[in-house]
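Missing here is one protein chain; the remaining ones are kept as they sit in the complex.
Here the chain labels run A and B in written order, and each chain numbers its own residues starting at 1.
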Amino acid sequence: MAIAVVLVLLVLGSLVFHFASPWWFTPIASNWGSIDFTINLTFWVTGAVFVAVNLFLAYSVYRYRHKEGQKAVYEPENAKLEVGLSVITAIGVVAMLAPGLFVWATFVTVPDEAAEFEVVGQQWQWSFRYPGEDGVLGTVDTQYISEANPFGVNPDDPNGQDDVLVKDPVMYVPIDKPVKALLRSKDVLHNYTVPQFRVKMDMVPGMVTYLWFTPTLLGEYDILCEELCGIGHHVMRGKIVVAEQAEYDAWIDAQPTFAQTQAMASADVSAGQQSFAVCASCHGQSGEGNQAMNAPKLNGLQSWYIERQIKYYQSGVRGAHEDDQYGAQMAAMAGMLTSPEAIRNVSAYIAQLPATESATTISGDIRNGERIYNANCAACHGKDGAGSWATDAPNLIGMNDWYAATQLRNFKAGIRGAHPDDAYGEQMVSMATAMRNEQQLADVLSYLNSLQ
Amino acid sequence: MSIYKELSSKPWEYRAPTEGTALESAFDLAPEKVALRLFMVVAGVIFSLVGVTYYVRLDLGDWVPLSDPGLLWWNTGLLVVGSVCLQISRNAAFADNRAKARSMFILSGLFSAAFVTGQWFVWQQLTAAGLGVNTNPASAFFFLLTGLHLVHVLGGLWVWSKTAFRLLGKADLATVKLSIELCTSYWHFLLVLWVLLFAALANT
Partner (left out) sequence: MAYVPIADQAQELHDPHSFITKYVWSQDHKVIAIQYGGTAIMVGLVALCLSVAMRLQLGFPDSFSLIDPSSYYQAVTMHGMIMVVYLLTALFLGGFGNYLIPLMCGTRDMVFPFLNMLSFWVYLLSVLILLSSFFVTGGPTGAGWTLYPPQAITGGTPGSDGGIFLMLVSLGVFIIAFTMGGLNYVTTIFQARAKGMTMMRLPLSVWGILVATVLGLFAFPALLVSAIMMTFDLKLGTSFFMPAIMAAGEQLDYNGGSPILFQHLFWFFGHPEVYIVALPAFGLVSDVLSTHARKNIFGYRMMVWAIVAIGGLSFIVWAHHMYVSGMNPYFGFFFATTTLIIAVPTALKVYNWVLTLWEGDIRLNTPMLFAIGFIFTFIHGGLTGLFLGNVVIDLPLSDTYFVVAHFHMVMGVSPVLVVFAALYHWYPKITGKMMNETLGKLHFWCTFLGTYAIYLPMHYLGFLGVPRRYYAIGSTDFIPASAQTLNENITIAAIFVALAQILFFINVFWSLRSGKPAGGNPWGATTLEWQTPDTPPKHGNWGEKLPVVHRWAYDYSVPGYKDDFIPQTVAGDFGVSDDHDSKES
C-alpha cells in the first residue's frame, strides 16, 4: 500500500524536480540546435513512458494488494497484448532514433567551406595550430617534438612554415563561420569539449580525429578535457573565444608562425644581467634569495617559467590579489621591464646563474611527504622535482622552502592562481589541495629539501 | 525435441509424464564432453579475438613481415603425429585393446612434449636472430599467438599426464576411456588451431 503511494509520489516528485530545476543545458552557442531538439524529443517521449508505466505499476500494486479471499487470475500469456506493446515500443524507438541518425549524418559530413584548425592535447595542456596563409597545416610527427618545437611540426615541410602556433590554452574562432577541429594528442587520450557547442570528440595519440561546428554566439567559453587522462585530468582547461572576424584576424596576426618561433634569436644574457641589477637588490646578486625581505631564490628556475611569471606580474594575473602584499611589490618591480625582449633577457640571465644552496627552514615527515609528492606532484614536476618544459612545471629542488610554503598556501586560499588567465596557476589551485593541512605541506617540503 | 519446438512450446499446458527415470539433458553426451566442447568454443573465441586484432594491427602501417623459421614445419609434423597417435589410441580403447591404447596414448604425449620443445627452439632462434617480442608488431604477435597456443598445449599435457599415470598403473580401461576420448578431441582442436595460426602467421 505504502509502496503504491510512494511510487506515485516519486513520479510526481520527479516531475516537480524537473520543472523546478534550474539545472539544465547551458545556452547553446553553436549550430547544433538539432541536437538539443533530439534531446528534448527523447526527453518528452521517455518522460511520458516513465509517468505512464510507473503510474500503472502503482495502480496495479494498489488495486491488487492482498486482501482476504482474493485470488490472482491465472493467465500464462497474452501474445496479442505483448506483441502490441512491443510494436508500440518499436514505433516510439524509431521516432527517437530516426531524427538522431539524420543529425548524426550532418555531424559526420563536414561542410567544404569549414576552416580547419588543429587542437593538440597533452598531459595537461591545450595548444592550438592554425594553417596560416596557405590554408594547409604542415605535417607533424612525434619524433620532431622538442622544447624548441613543442608541436612536432616537420621542419622540412613547406606547408608547416606559416602555421600559426598558439602555445597558451586560449584559442579564437570567428563567429558564424563553420570550423573543423582536427584533434591530435601527444601522449594519452583526451577529449575536446566545449559544453556550449554540444559536440565533443576524443583525441587519440597516433591518429587525427575531428568534429565541426559553427559558433553562433560571441563570447568566451571553457574547453574541458572529458576523457580521463591521468592525474591532472580535471585541471586540463582551456578557453575558446568566439569573436567578430576583425577581432579574430587581429588576434591571429599577433600569434607567431612556426617559422618565426624557429628563427627567434637567442636571448641576450648580458642585457639581462644589466636589468637584473634592480632585481638583485632584493633577490641577491646571484639570485640566492633573501628571506628577511621575502624575496625568494631565483637561480635554479627555468627561463620560461621566470618569463611567464614576470608577464603575469605585469598583466595583473599575479600579484593583484588584495591579500598578496609581497606579490604587489613584485608587480610594481616587474613593470620596470618594458619589452618582451627585456623579460626574455633577464629570464635567460637568471636561468644560467649557478644554483646556490638554500637553507632548510621547515621539517616534517619525509616519508609521508614522499608518498604525497610522488602520488600527486611528480606527474608534472617529475620524480626528481626538476620540473619540465613539457608540462610547464618549474623546478622545485633547492628552492626556498619558506617561499614554497607561502605559495602553496596562496594557491589553496585562492590568492594565487585564481585569475581567469592563469591557466597553469589554476592547476596548482586544485593540486595544492593534495596537501590537506599544514603538517602535510611541511612533509612534502621536507621531502623536497631531502632531494637537494 | 528440436530447440525451436522446445522454445516455442507452451509449458503451462499439461504433458503426460514419460517413462523411465533418466535426467533431462539437452545433448546426448557425457557432461565432460559438453564441457570440453564449450571450452573449445571459448578458447576459439580467445584465438579469434587475437586473430582479429592481428589483422587490424597488420594494417596500421608499421608492419615488418616475419620470415617464418623452417622449424615450424617440423613442429607442425610433431603435433600431427601426436594427434594421429591419440586417434589410434582412442580407437584401440574402443576395441578394448588396452596395450595399444596405452602405448599410443603415451606416444602422443611424447610427441606433443617434443612440439613444446620445438616451439621453444623456434623462440630461441628468433631471439638469436634479433627478433625479440618487442622488436616489431609481427614478432610481438608471433610470440603472443604461439605462446597462447603453447599454454593450451601445456594444459592439455597436464590432463594427459594424469591419464597417462592411470594407464601406466592398473586402471581399468573402461575408467579411462572417457579421458582418452576427451584428450583426442582436444588434441585435434589444438592441431586445427595451430594450422590456422600457422597459416595466419605465415601469410603476411
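Here is the rule we use: contacts are C-beta pairs under 8 Å (C-beta built on N, C-alpha and C of every residue); 3 or more make two chains touch, one makes a residue touch a chain.
In this text the structure is predicted, and so the values were computed from the model without any measurement.
> Among A:114, A:188, A:252 or A:355, choose the residue that contacts the chain missing from this document, as touch is defined above.
A:188
> With the missing chain put back, one of A:201, A:242, A:415 or A:448 would touch it. Which one?
A:201
> Among the options A:217, A:280, A:379 or A:451, which residue touches the chain absent from this view?
Of the candidates A:217, A:280, A:379 or A:451, A:379 is in touch with the missing chain.
> Spell out the interface residues on chain B facing the chain that's missing from view.
Contacting residues on chain B, toward the hidden partner: 1, 6-18, 20-31, 34-35, 38-39, 41-42, 45-46, 49-50, 53, 56-57, 60-62, 133-134, 137, 140, 144, 148.
> What residues on chain A make contact with the chain left out of this view?
The list for chain A reads 1-3, 6-7, 10, 14, 17, 21-26, 32, 34-35, 38-39, 42-43, 46, 49-50, 53-54, 56-57, 60-61, 64-67, 70-79, 81-82, 85-86, 89-90, 93, 96-97, 100-101, 103-105, 107-108, 122-124, 141-143, 145, 147, 183, 185-189, 191, 193, 195-196, 198-207, 209, 220-222, 224-235, 237, 372, 374-376, 379, 382, 388-391, 418, 420, 426, 429-431, 433-436.
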